[in-house]
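First the structure, then my questions, so here it is.
The complex appears here without one of its protein chains, the remainder shown in place.
Going by the order they are written in, the chains are A, B and C; count residues from 1 in each one.
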Amino acid sequence: MLLKLTCLVPLFPLIGSIINGFFGLRIGKNAVGLVACGSMGLSFLTSILIYIGYLMLPEGQHIYEQVAWTWFGAGDFTVDFGFQIDPLTLVMMFVVTGVGLIIHVYSIGYMHEEYSYYRFFAYFNLFASAMLLLVMGNNFLLMFIGWEGVGCCSYFLIGYYFEKKSACDAGTKAFIVNRVGDFAFLLAVMYIFNIFGTIDFSDVMHAAPEKLIYGGEIVTIITMLLFVGATGKSAQIPLYTWLPDAMEGPTPVSALIHAATMVTAGVYMIVRCNVLFNLSPLTMTTVAFIGGGTAVMAATIGMTQFDIKRVLAYSTVSQIGYMFLACGVGAYTAAIFHLVTHAFFKACLFLGSGSVIHGIHGEQDMRKMGGLKSHMPVTYWTFLVSTLAIAGIFPLSGFFSKDEVLYHSLMDGNIIFWGMGVSAALLTAFYMFRLVFMTFHGESRVDPSVHPHESPKVMTMPLVILAGLATVGGLLGIPFHHYWHLHTLHSWLEPVLHFDLANALEHSGHMLHEAGRHAPSWAHLLEPKTHDWMIELLLMFFSLAVALTGIFGAYMFYIKRPDLPEKFTEGQWGLDLVQNKYYIDELYDESIVQPTIEGSKLLWKECDAKAIDGAVNGTAQTIGWFSRQAQVFQSGFVRNYALFIVVGFISLLLVMF
Amino acid sequence: MEPILAPESIDLIALAPVLVLSVFAMLVLVLDLWGGRNKTLLVFTSLVGLLMTAISAFAKHPIPAYSFNDSYVVDHLSLFFICIFTISSALAILLSVEYNEREGIRAGEYYALILFCTVGMILLASSTDMVMIFLGIEIVSICLYVLAGIRRNDHRSNEAALKYFLLGAFATGFLLYGMTMVYGSTGSTNLFKIAEFVQNPSAQSNPLLLMGLVLLIIGFGFKVASVPFHMWAPDVYQGAPTPVTAFMSVGPKAAAFAAFFRVFAETFPEMSPSWEMLLSIIAVLSMFVGNLGAIMQTNIKRMLAFSSISHAGYILMAVIAKSSLGSSSLLFYMLSYAFVTFGVFAIVIILGRKGEENLEIKNYSGLAYKHPVIALSMAIFLLSLAGLPPFAGFVAKFYIFSAAIQEGLLTLVIIAVLNSAISLYYYLKVIVFMYMKEQEAEFRISLTPMTLFVVLVGVIGTINLGIFPNAIITLASH
Amino acid sequence: MFLTFITFLPLIGALCLAFMPKENENAIKQTALAIALADFLLSLMLWTNFDDTTHKMQFGLNIPWIEAWGINYHIGMDGISLLLYVMTTFLTMICIIASWDVKKHIREYMMAMLALSTGMLGVFIALDLFMFYVFWEFQLVPMYIIVGVWGGPRRIYASIKFFLFTAVGSLLMLVAIIWIYFHIQQTTGVATADILYITEHLDVSLDASKWLWMAFFLAFAIKVPMFPFHTWLPDAHVEAPTAGSVILAGVLLKMGTYGFLRFNLPFFPQASYEFVPMVAWLSIIGIIYGALVAMVQEDLKKLVAYSSVSHLGFIMLGIFALNPYGIQGALIQNINHGISTSALFLLVGIVYDRRHTRLISEFGGLAKIMPKYTICFMIVALSSIGLPGMNGFVGEFLILLGIFQVNGLWAAFATSGVILAACYILWMFQRVMFLELKNPKNVNLKDMNTREMITIAPLIVLIFWIGLYPKPFMKTFDASVNHLVSRVNPDNFRPHQEKHNDSHGEHAQLMTQTEMASLNHKLQMPKKVLIKE
Partner (left out) sequence: MLEDTVPLSHYLMLSATLFVIGIVGVLVRRNVIVVFMSIEIMLNAVNISLIAFDNYMNLSSGQIFSFMVMCVAAAEVSVGLAIIIALHRNKPTVNLDEFNLLKW
């Protein structure tokens, strides 16, 4: 059975990583690249085989699980080193191996000048392996291996240029902020075990509707904790600050880790746990709000940045916000859809920006670019396609996925969510085209000593492929599929997302009843949702218009009237605020980081050294002091000694009588 | 008037050790006339005498046996103590030979004095009559006064002798006065009779008797160097010749504890509520003052003197426990203490040379790498003194603490335990110098065979009692 | 006898070394290594012959020692001691390799090391209180010597502090031991200090057992060390030579946790239960406090030392979760900490050997010139912060899981230690390995040599082994832990009405009554509708 190959998928990159890590210096650069890409390619091929194997599963079986070995356990707790293949996993596997493979190939060109080329690929492969574990694990803890593993690789890759302080700081920051999320994730896992007695996804999801009360406290706490975990990994408010800094890493890293795969792990996790989230309306609302809010906020910051990669980073934050928004309104398919298309176009964008940076020798400031269109045509055109996609222009992939998110946020959510989505869409179109215009159009502001050039084939080919994918990716989720009965992502993910609300509510009602409480009326929740194709169509046109408006705005500001931004921003305190990213970093620094460090110093110097050790040494000194006092009596005079005997005598008498 | 001494109550066989040793002591005195400068014969005779004494001690069967109107007893306690005494005297003699030669102490009576002193100790440990106790104490003391000052030309030795003598005599006054009061209130000097007498509850509250007890405590307390009657000890230990110091801190002390135990734990157990508190105070004070005093010392002999004060505090717990476990723990403690103390002082002697005794602790710097075996032995002794396993000191302390806990003296034990921790500091300090400091000056030590032999005996005794204490414990706990 | 032989082999070896000429350093080192290696291999044989289906003592030997007191030479090992025992022989071997370049008094050093090994091994197998105490104190001396002779500038202060701290605690334990000895004698008429017998028959009032518990607690808490008894540890670690630190962190601290499992829990289950909140809070304070203080350390070793305080807090927390998750987690974490922290100390020792400083500010950019070193350090550091897939995670997760069953809030506090661990380790890692190579003194540093690789490599293998497949390790103590838990299970002492039959339902602080009721009702898991291979 082809499915038996499952465990090979993460294994190949791991082996590649080990080979490169240990022998990379010896086997030479070409071999390193070959090993890295080869392992990813094998992984990709295996994924295809598994896909075929999955299709051959008997009717009605949607999950295939493979337990490699029992990882560890204690008492009645056991956790397997097991993988599961289901539709969601397959989608993610393809994204990871597919996009991963393309970016690996690209990296061969991009990283070619690097001395520690092998190190890069070792980490990169390791990342892919961890990411695959994350999406393939059949229980929360195995997912957590991947979860932390990708964070760890991200740490190394961000800090790849370890001699740069900013890179190191960014890496550390990424890791630690992620850890805050992981902290919540871990607690959630423990809580889940506490309630369910297992942490296998399928068991938990299966049992959840029967063990948890709809809207109950437990499920809310669990999902909230999970969500905090997701915000860390996926760079959402309030834990998003690490992602822009993470751009210190090499550009392929930004493309693969900080755009296509790792940062979407939070979305994946929420979709994976959709049953739990479905049970907690409060959490859902929170997710939607945070997602929408992040989308808008990051987009505003994106408008003001000048570092090409930072703009893309904020754009990523913003787009992931979209996905969370979709999750929050229960449109998990839309979230995954957007995740996939985003992987395509954002990877392409990042790689394109990498190509630009490569072409002008490492310059990242857009104010020192401009007019590059003619110098690097392939890059330009692929970049443009992806930009159109992200802006949501028909018929590129972004249009469909974004539109689905917006449609659901209105239909399943409310007007506020929709409003957030739309404004983010407007801003996205604006800042993305600002980026395109500033980089590729207009006058060249490039340092005259630099001669921009197009990147080698090995880099442009991936761009072309990704641009192609960004173009056609929308086919995965053509709208109106309800009417046309197309085999799209919707029906593909149906087994994963199947959730019988009525059943869950019935159980909850029973449980509440048993506890002697009245179940609230849930009847309105069970009303069937209507799908109005008219509204959907209308919304499409509207969002298209919004996107075009954004593009036009960018055109006005940066092509037609380049002096406008200056004028516009003159004396605007608000802009200052945005430009400085709302001073969130500074706020965290002042309110958390510095107090912690200062407090720790205080603890060390005052509490440890003075209080505790002081007490210890003080005891010793007191003893010493007594010792010196005792010496005084030993005066050497016989008569004194005799006096002591007499004094002793008298004291003893006093005690006696 | 009752007959004072019935002839049939005189049992010379029971008295054999005393007699044998006295004879040998006098023999040594006589032999000294011929020996000239060579003291080998004297030493040999002394050792033989001690050996004979030890053997003769077991001549009496069955035990317990009484002699001289029940004023002299041969029982397990005394037999065991006689063994301790003979061993310690023998070790002291062995230690002295080379030391005396080195330091130019040529007095032949030195050995005789040690033997006489041992006679006193045996009497003290075997006596069940206050008169006998007094005699024993005085025999021991007078010999020690002389021994302490045997280096006639040494100012310190002189001063030590003077201080010891004056204070000793002073304390003897208290002891005697106490004995008188006990005698006056009970009508007897014999411990058995006294014990019988104080069975009567009304007799127990006699203020005269209580006063007598306090005075006895002072007398004995002085002999065992317990606080606040300890002040002589550091000065005398420091000033006396080192072998004498070693001897003093083992034999006479053990003997005094034997008497202490006999008088308090065996004679007045019913009155323990009235003296337990006093002894506890003294014990606690001894531990604290001894340990605190030792911390600041730079002279090793003085430090060991203070350490011996603190040990007196621990041993007092055995007296306070007053059970059979108390007596056996006392025996075991004294035996292990004998080995350790002689070992330590042997090393102190080894470290010195003629003219420079190297008594400062800093003289030990770096010893471990120049003379590893000596340093290791010293470390073993010190750790044993500190009560660390697997050495004799640990088992001994365990024993005493057990005895005390069995009697419910938990507070006392906890204080003792804390004191052990304090004491660790100064014992470790010596180890610090030996192992962790760089050598300061060239070691010119006197590695002489007999002293080394004493070290060897000490090490073997310390380790053996620490790891295989069963035999001795079985003996001691009869 | 076999166990006795393995235990005393190092001591015999040390005695043999004493007779070797001082000048022949190579022979001394080789002999020492041979002995340690032999000891390790022999102890592995114990492992392979170990029957992990029972909690009973194995390889036991019980012969009279001090008959007069009823004290026996009683040894044996169960699941709780097996791994610690093997780890001791293993680390001794590693330490001897790591100490190959000791310059001063190599013979004495090796002797002390081997003697120390016997002392530690004895602690783990002693089944008689008296004997346990003998070994417990005995191992102090060689360690004291190792720190004091071969340590850093403040070595004397540190070594005495180490000694006195431990001694103060253990002396009170001695009092408790004697008390128990007499108590057993009184209540059962048997004069014995046999641990197994006492475990079975000790019957004291709750008040008395609380006092006794405190006495044992003090001894072990100082050894562990728990906050606020930890201040000896940073000093000792900083001053100790590398191998000393390794042994200290790897084994000596574990003697404290071992003591809790061997004495406090089984002897006084109810007192242990009563003291759970106190221990838990102290552990939590230790976890957070240790991590915070570690973060601002300037000395590498001190940082690792404080991180030990934090890690040991986890272990204590696991033990006092009083459930199988926590205790198993604590046991495996014992091993993990022994591996990771030992490796960290070895690694710090490597740069110390080259530069004779451990100040973080003296370094920076080492990744460039010492790539092998950096990779090793990285792996070990990540294992230390509990990255899943490496050893630390397995233990930490089980511990947290265990304590979560008791109190969710505690678990939350303790888990925050995981974040802080990342902070201090990564920050340190960054400052040492990354950034520019500025300090000219560092430019010519050599990467790890073969010998150093040999010391680190096995530890790294273990890091991944335990991280990915800890079963061979964990199954050894499964039976023992279950037996222990059955004794200390809090249900034995709780007021009756609070008992729950539901193994997951007894942790109600975070749960509403409603959901609780429903949980009790819905115990049965529904059948799975999927295929598992």
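The working rule: a residue touches a chain if its C-beta (ideal position, glycine included) is under 8 Å from a C-beta of that chain, and two chains touch if they have at least 3 such contacts.
Please read these numbers as outputs of a predicted model, since none were measured by experiment.
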Among shown chains, those touching the left-out chain: A, B
Residue of B:Val23, B:Leu47 or B:Val131 in touch with the missing chain, whole complex considered: B:Val131
Selected from B:Phe85, B:Tyr110 or B:Phe165 as touching the chain missing from the view: B:Phe165
Touching the absent chain when the full complex is considered, from B:Phe24, B:Phe80 or B:Tyr183: B:Tyr183
Residue among A:Trp69, A:Trp533, A:Tyr582 or A:Phe637 that touches the chain left out of view: A:Phe637
Footprint left on chain B by the chain that the document does not show: 1-2, 4, 130-131, 134-135, 138, 142, 145-146, 149, 152-153, 155-156, 158-163, 165-166, 169-170, 172-173, 176-177, 179-181, 183-184, 187-190, 234-236, 238-239
Residues from chain A at the interface with the omitted partner, ascending: 631, 634-639, 642-643, 646
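In this section, only the chains that are shown with their structure count from here on.
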Closest chain to global C-alpha mean, per-chain Cα centroids: C
For chain B paired with chain C, centre-to-centre distance based on mean C-alpha positions, whole Å: 44
Gap in Å, rounded to a whole number, between the CA centres of chain B and chain A: 79
For chain C, residues contacting two or more additional chains: none
Touching two or more other chains - residue numbers and ranges from chain B: 425
Residue ranges of chain C touching chain B (in the complex, touch as defined): 18, 64-69, 105, 108, 130, 133-135, 137-138, 140-141, 144-145, 148-149, 155-156, 159-160, 163-164, 167-168, 171-172, 174-175, 178-179, 181-182
Complex contacts: residues of chain C adjacent to chain A: 161, 165, 228, 230-232, 289, 292-293, 295-297, 323-325, 327-329, 332, 365, 367-368, 375, 378, 382, 387-389, 393-394, 397-398, 400-402, 404-405, 408, 411-412, 415-416, 418-419, 422-423, 426-427, 430, 433-437, 468-471, 474, 478, 481-482, 485, 503-504, 507, 510-519, 521-522, 525-526, 528-533
Parts of chain B lying in touch with chain A, wherever the complex brings them together: 162-163, 166-167, 170-171, 174, 207, 210-211, 213-215, 217-218, 221-222, 227-229, 231-232, 234-235, 274, 277-278, 281, 288-289, 292-293, 295-296, 422, 425
